[in-house]
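This is the structure, below, for whatever I ask next.
Only one protein chain is missing; all other protein chains are in place.
For clarity, chains are labelled A, B and C in written order, and residue numbers in each chain start from 1.
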Amino acid sequence: MANKITYREINQDIIGFMTNTGIWYYIVLGFMALGALALFFAPWAYQIYTGQGVTGLNVPIFWGVYLVNFVFWVGVAHAGTLISAMLFITKTPWRRSIARGAETMTFFALILVTLFIFIHMGRPWNFYWSFPYPNQRLLWTNFQSPLMFDVFAIGTYFTSSAIFLYFGMIPDLAALKHHTTGWRKWLYTTLSLGWRGTDRQWHVQGKATMFFSSFIMPLVVSVHSIVSWDFALSVVPGYSKTIFAPYFVTGALLSGFAGVVLMLTLLRWFFPFVRKYVTEYHYDSIGKMILLLSLVWSYCTIMEILTGLYANTSEEMESLKYKILTDPYMQLFALMMFSNTILPLVLMIKKVRITPVIMFFICIFVMVGMWLERYLIIPNALSRKFLPWMWYDYFPSWVELSITAGAFMFFIAMFMASIKIFPVFSLFELKEDAGIPMEKPHGEG
Amino acid sequence: MKRRDFLKYLGSGIVGTGVGLAFGKVTKPPGAKLIPYLIPPEDVIPGVATWYASLCTQCSAGCGILVKVMEGRAKKIEGNPLHPVNKGRLCARGNAALQALYNPDRIKGPMKRTGERGSGKYKEISWNEAVSILGRNLSELDKNGATEGLYVLTSTLRGHLNTLIREFMSSYGSPNYMQYELFQHRNLIYANRVSMGLDAIPHYDIANTRYLLSFGADFSSTWLSPVNLSHGYGEMRQGGARRRGVLVQVEPRLSLTGANADEWVPVRPGTEGVLALSIAHEIVAGGYYKGADASSWKELLSGFSPEHAARVTEVDAGRIHHIAKEFVKTRPSLAIGGDNLSAYRDGLSCLVAVNILNHLAGNIGRKGGVVPNPAGLLKGRTGTELRKDRITALAKSALEGDVKTLIVYNTNPVFTTPAGVKLERALRNVPFIASLSSFMDETTAMADLILPSHTSLEDWGDDFAEPSTGVRVATLMQPAVSPVFDTRGAGDIFISLAKALGGKVGERLNYKGFPEYLKESWRKIYANNKEVAAGALTFDGFWNRLLEHGGWWQTEEPRHKPRSVSVRRVKAHIPTSPSEFEGDEGRYPLYLVTYPHAGYLDGRGANLPWLQEMPDPMTAVVWGSWVEINPKTARKLGIKQGDLVTVESPYGGIDLPAFLYEGIRPDTVAVPIGQGHRLYGRYAEKRGVNPIEILPVAEDKRSGELALNSTRVRLERKGADGKLVKMGVRTEELGRGIVQTITPEEFERIAGKEEA
Amino acid sequence: MSKIVKKVKERLRDFRRPGYYKEFEYNWTMVIDLDKCNGCEACVVACHAENNLPIVGKDECSKSRAFNWIRIERYVEGEFPNVKVKFIPIMCQHCNSAPCELGCPVYATYHNQDGLNVQVYNRCVGTFTCATYCPYDVRRFNWFTYKWPEPLDQQLNPDVTVREMGVMEKCTFCIQRIRVAKDRAKDENRKVRDGEVVPACVQSCPTGALVFGDRNDPKSRVAKLAKSPRRFRLLEGLNTDPSVIYLKRVMKKSGSKKHGEHG
Partner (left out) sequence: MDTIKKLVLCAVIAVVTFGIGYKVSDAYFGNRTPAQPIEFSHKIHAGDNQIPCMYCHSYAERSRVSGVPNVKRCIGCHSVIKPDSPEIQKLKNYWENKEPIPWVKVYNLPDHVYFPHKRHIKAGLECQMCHGDVQSMDRITRVSSLKMGWCLSCHTRKKVKNGRDCWTCHI
């Protein structure tokens, strides 16, 4: 580890990054924000105004790219929880410098998840009907519905990860208020809730983090399991699989970690100071994690296909045939298997794991592969349901594709704006990593 | 915060709320209005439906309907459960009649042509002006002594509107009242006349037959009286404790009826007559025919041995023998022929051959067989006029300048005649054309004057269904709603025309309007007919019951009068060889079969969006036309499903998408009739193609009917995207047991256990 | 112990299915005799006329967005000349154990007191779940707000809601007609008689293949037909317990040779 880093250096690095922003940063941020507006919000407004008919959805493919994106972004959100909660409890050392970034990603990914639920709805202005609130009309929600599970799962996940993110940030915000002026100082002072860094406060903070970690930990498994039940609880061939819960969770973590790698690598490239905190050691550890997850994921994929083959009913076989042997899904399936199963195998080589460039590209493939996995499940299974007369193919319309692309830009824009306001690395945890300093630092810790 | 700022915020808040409040007030939809009746109509309760019994005029079957009316608007049409023809059932076309009533493309009032003929430029005029224009025209003809120059062309009318026009014409002094429709079944009438001496279409008692041998008759979708015959079909299949009837369909292209058949005999086009006679040969040769004239039959049929027929028809001799045996052994049995069969150049002969079969098996005049209908209440058109009423004759007279004025009602001959008839050019030669159509169709576009008439739901009228169901049936049509646009009933137009003309015509047709004429005519029927009058004390009581029930009909079982077919009669009319086809076999290797589309019939239904979006019963194609090709043929020609294909006959070519269909012979292609309108409203215009355009001007040798199946064609692939839109993607069940079946043998076993 | 378990189970069942009545007052059932059905499509148009179904046009049809609450599926077997065509009308099966009812988060689709699977348009938020879960693909979605050109809109049935954009819909067994019949029955203080409720499709069916009635009434036609040895239900293996009962079509096994050859 970089033992030689001093507290002052850490403070200077992070605060400097946050306060000194180059023109290119603004240009890129502006571009992304405008892109989000033009590609994400404008088509969505158009869709709300005109109707869901602007999508490529049809009978019987009622769930298309929006649901793919929904599941995908839930997946991206997953690494945050895993890293901050599970790895915190297991006291895994390499989580410290990457946890904050991953948690931030989680937060913004969950915003997109929520948005995609609304985008997907036929009458989004009535979204609040899906919350169980007492009303004069004696209406209630259907707790039997997997979608209702979703409302709770995503709601809980969103709340708890937001709290977790904020809670972990309080010491940092307190530190930042001493080094900033103007609105930032006002903001940090307000948000740090009078943190003074007393022993008691540290003690409570540690306890609370531990508590929240334990609280969130089941969510790592449950959220995506529940998302998978949206599909698994139906009778549709290609949806109705018992393996879906672990399959989806593994896939989610895989894409989550890939997302973290992409984020970290980009930061490393554009902001050289990051290289001090995110080192080969981190890449190595995440690489191992991705390799492990990829293997589990591959097992699930193969099992999913094998159970279908074993059932050997016309429904299952046609569903599989459509996914694996039909143009263009054959090629997409091959690409998915290459990206998620074959390519990650090279992570067995340490040299590969510690080379950020290679990791970056592998992770891009993993992301693409994971998106495809959802695509090959969600609209594809619906294309081959029970009555062959109603079989139909689906291709997303420009609105869906635009919103999909826009979502990425919106995510990047939110992330870029956020890391200029809130520290993307946990100051105090970096300092913990740096070890007890010999000399008294200038800043407060 | 500064005080000034606070005030600013407060101010903007107040302004915002105020504007919001005001906006809310302004934009809130103004309170709905409660509009009371000025004078309440009788028996109308708002919110509760009123039902009017009436008549369906979507095809010539003459079904009785009930129209559901709420708050003065027609909402739904259902079959009249008391009516003997459709027994409360209704087909898709009948259901869609509502959209003819409320069609957005209806002509909204009388119009006078202002631009060139066919340019579609018209000026709206008043009814008085319109009637006087036509009246002046007719007076002028009268003055010039050219009353014979008036031609009236209508659809097949059988009720009192027919009588009215006839009276109008005779008192005016013109014999030229013609009825034309593409599917008039005149061959059938003619065949019955020459073979059985029956000048009508009999009732085919499918319901009670146990073996139905159908030569091309697609009674499930369009033939004769589809609802009545389909109901019979249902009864035949699962009509209770009786044995389940068998259906054998003989046709080159599997129609909807064929799809339901137990056995499909894909005979070579044009050889059905030979096949029928060969079956007859087997009946006589097998000694099943016990009549005294068996030997002369034997002689007549000697040239039609199954072996010979097998070569011509491509149906196994063994199979012919088997069908013959089943046909005579199963009692009762019935042979019918129509659609395809009557559309060959010797269609009449083929139908005669079918009648011979019925005679030999003893099916005529008995339950479950051919049941001749009793004479109608009204003397309608007779078969003797058959040859005269030809559209080709009209075209010829028009070209020769004999037609001075033409009045067209409810028929669209420009669309339904082959281009070779040159009807459009002939009509250009007519000095004055008046159309009584409510829609701007191809024929109406040629008109100088348009007097839009009511649709059937706004008008009075009646009909005497033919074929009926072995009983006398009269159906009354009454307006269910008040006219949607400024239109008038066709009868009213003729009566007001008579008034405008005055003189002899005016005297003869001195009625207030068509309703009065209709009522007076019925008064005569009531007075002259004891059976009709039975059970009613006064005419008014009878009339009210007529309106309530939607008509009058005999309720007792049909009486069966046997009739026979004699050798002497049919000798000159039997088919001796396969029907002829235009086009050299080498250059045009495929037979073309055209058939009426289940929704559009002869094209009249194409402007109704419900029918456009109704999947075709066999192919499930919507909003377009297509050509059915056997996959084997298609493979040979490199044609794939949905490709754009040119179908070329010696008379022209049409481009349309290919539909690969296992139910058609490899040497045959089929195109539905009904699409390809140049005009006819937004739903019909420029959609699909009209196959009639490429047909030759071929007429039945004996009856003079247009022969639709009389040409060969060739196919050529033109492009990839024919824009074929159809419902349903796959038609394989993949062993999923979706439509489960049991074999007839199994059914026989369990039939005893089944409760019905 | 087992008593408690049973009680808990019972409670759970009640909770799981509010609106699921243990005993239906009526049990509306449709029996479709496939041996009678000749695939003429009259029911399809009748349904359009009765239920205010929109016409979507060629482009939308090509995207598989046509509105057919009832459709006739055709299955073709064999090659020329041994072709067998089979028709089956399919509408909402009104399953008593419906996958769609499980999916809807807001109870826009639920089971009502007549054993009908009901779609409440004004409660629907458009999550598509019901349609996705439906194994029969009978649900249709209002992709847009469909408008009729004047004066075609005058035909719209005032007894049936005109649906707006974003709402799922499906066959209701012509619930508005059931309502009228029940209303009349209540006036006369009796139960609805057999044959009093006739949905639009059943009414128009020329062959009489469709029969509708109350299966709770043992004397009704459907109750008798439902006992037919030819009965089966669509995709019965899914255990959805549909209220639509089909009677098997009588037809020779495909591949069995032509009759004539054996004499």
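We adopt the following convention: a residue touches a chain if its C-beta (ideal position, glycine included) is under 8 Å from a C-beta of that chain, and two chains touch if they have at least 3 such contacts.
It should be emphasised that the depicted structure is a prediction, and the values quoted were computed from it without experimental measurement.
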| request: Just list which of the chains on display the missing one touches. | output: A, B, C
| message | Among C:Asn96, C:Thr145 or C:Thr161, which one touches the chain that has been omitted from the display? | response | C:Thr161
| Per the touch definition above, residue among C:Lys58, C:Arg123 or C:Lys224 touching the missing chain | C:Arg123
| Quick one: which of B:Leu21, B:Ala375, B:Ala572 or B:Ile750 touches the chain that's been left out? | B:Leu21
| message | I need the residue numbers on chain A that touch the omitted chain, in ascending order. | response | 135-138
| note | Omitted-chain footprint on chain C covers residues 19, 107, 110, 112-113, 116, 118-123, 160-162, 172, 175-176, 179, 183, 186-187
| note | Contacts from chain B to the absent chain lie at residues 5, 8-9, 12-25, 28, 31-40, 45-48
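Operating definition for what follows: only the chains that are shown with their structure count from here on.
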| said: Thinking of each chain as a vertex joined to the chains it touches, would you call that graph a line, ring, star, complete, or other? | reply: complete
| query | So which one's got more C-beta contacts, A-B or A-C? | reply | A-C
| field | Chain ID, smallest distance between chain and overall C-alpha centroids | value | C
| query | Between chain B and chain C, what is the separation of their C-alpha centroids in Å? | reply | 31
| remark: Distance between the CA centroids of chain A and chain B (whole Å) is 64
| What parts of chain C, by residue number, touch at least two of the other chains? | 64, 66, 71, 73-75, 235
| query | Could you say which residues in chain B touch two or more other chains, in rising order? | reply | 727-728, 731-733, 736, 738
| chain C to chain B touching residues, read off their complex | 33-36, 38-42, 44-46, 48-50, 55-58, 61-62, 64, 66, 68, 71-81, 83, 85-88, 149-158, 200, 203-209, 224-225, 227-230, 232, 234-235, 246-253, 258-261, 263
| List of chain B residues in touch with chain A within their complex | 727-736, 738
| task | Provide the residue numbers of chain B that touch chain C in the complex, in ascending order. | result | 47, 70-71, 73-79, 86, 88-92, 94-96, 98-99, 101-104, 220-221, 226-227, 230-231, 233-235, 237-238, 244, 254, 256-257, 259-260, 262-264, 266, 316, 318-323, 484, 598-599, 609-615, 617-618, 620, 622-624, 630-632, 662-666, 682, 687, 723, 725, 727-728, 731-733, 736-744, 747, 750, 753-756
